[in-house]
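Okay, here's the structure, questions in a sec.
Left out: one protein chain. Kept in place: all the others.
Showing chain A:
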Amino acid sequence: MLDVNIKKSYNSFQLNIEFQANPGITGILGPSGCGKSLTLQSLAGIMKPDKGKITMNQQTWYDSGRTFWKPQQRKVGYLFQNYALFPHLTVEQNIAYGLKGMLKHEKNQRVEKWLKTIQLETYKDRHPSKLSGGQQQRVALARSMITEPQLLLLDEPFSALDQHIRHSLEEDLRRIIDETFHGVVLLVTHNIEEAFRMCNSIMLLNEGEVIQKGDRRDVLKIPASKKAAEIVGCENVFKVSSWEKEGLSIKVNTHGHIFQLKKQKVENLAHIGIRSDDVRITTWKGTDDNCFPGEILHITEGVKSFKHTVRVGSLSVHIEEVNQEEANLRWKVGDRCYVTFPQEKLICMEK
């Protein structure tokens, strides 16, 4: 288990990170400049925090001024965003780079085994520049994994790749990790879909702090704050003016709109939110709760869906409709409509 609690000032940026991670893939999600890379660098020992503690499986890697293990001592696997394969070495030499203090034939055996795992046996004498992005990624992974690390850090592993091959490479990466590694994996990304597919648990980072962590479904589907909602792509967040528990439901007032929510355990309610594809838009007034009249302000046509911006009183609501043809037929800018916020889809946010 990895236990991290570190602080670091970097120019005007403050990193103040605290989390535990268990074996399995933990996603670190956040906007650029939120401290994702700085966190990974601190864990690898490339960067020294100002204070705090890092423990990995009972080993203390860092403890304020007292202990600081160098990157060489930590046994970390680090997959850089650009893979950082040594351009002057062949695939085979790259993979073998981290092996030391063993006999030549044992070394070769291990390298062979890894070449096989990443299915690049026939490429072993090539230089990295002659490989595709996906192949480079696998070589970089093998180069890290061959040293049998305790902790694996993946820094935006797919950002350097073309969109159309990302999906299959995700599966490849997941497969190789599942087959060969049983420790803690941290995956930095800013792609929500990728995080959802790759990770077991997820933590959200904002301005150098962990703002939410937990099971991937909980975090991505139920953001706990306005910032978290922004990071996980929940587009509609409304500020709560007042709220009260009433029988089996919660009555929430946002700018004069009264929403009914299912009763749930909340201490404080600062915002309510809903995903743009959970909002329904109709020409008639529905009988469900939370149905308000609105006016279409703006329509954006996407490849797979239509995005509408609808004015509901003083609220501006984003609605995404996947059913293209119907949406196309139905709405024009300026149309009057009814907008329904299904009770079970509304998310309560404490911050």
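Following the convention adopted for this analysis, contacts are C-beta pairs under 8 Å (C-beta built on N, C-alpha and C of every residue); 3 or more make two chains touch, one makes a residue touch a chain; residues count from 1.
Heads up, the rule we're going with is that contacts and distances are computed from a predicted model.
For the chain of the complex excluded from view, the name given in UniProt is "Molybdenum transport system permease" [choices: "GntR family transcriptional regulator", "Succinate dehydrogenase/fumarate reductase iron-sulfur subunit", "Protocatechuate 3,4-dioxygenase subunit alpha" or "Molybdenum transport system permease"].
Only one residue from A:Ile46, A:Ala160 or A:Leu315 touches the chain missing from this view: A:Ile46. Annotation: of A:Asn11, A:Gln72 or A:Thr287, A:Gln72 touches the absent chain (contact as defined above). Checked against the full complex, the one of A:Ser12, A:Ser32, A:Ser129 or A:Gln163 touching the unshown chain is A:Ser129.
Although one chain is hidden here, its contacts on chain A can still be listed: residues 44-46, 70-72, 74, 76-78, 80, 82, 84, 86-88, 97-98, 100, 127, 129, 143-144, 147.
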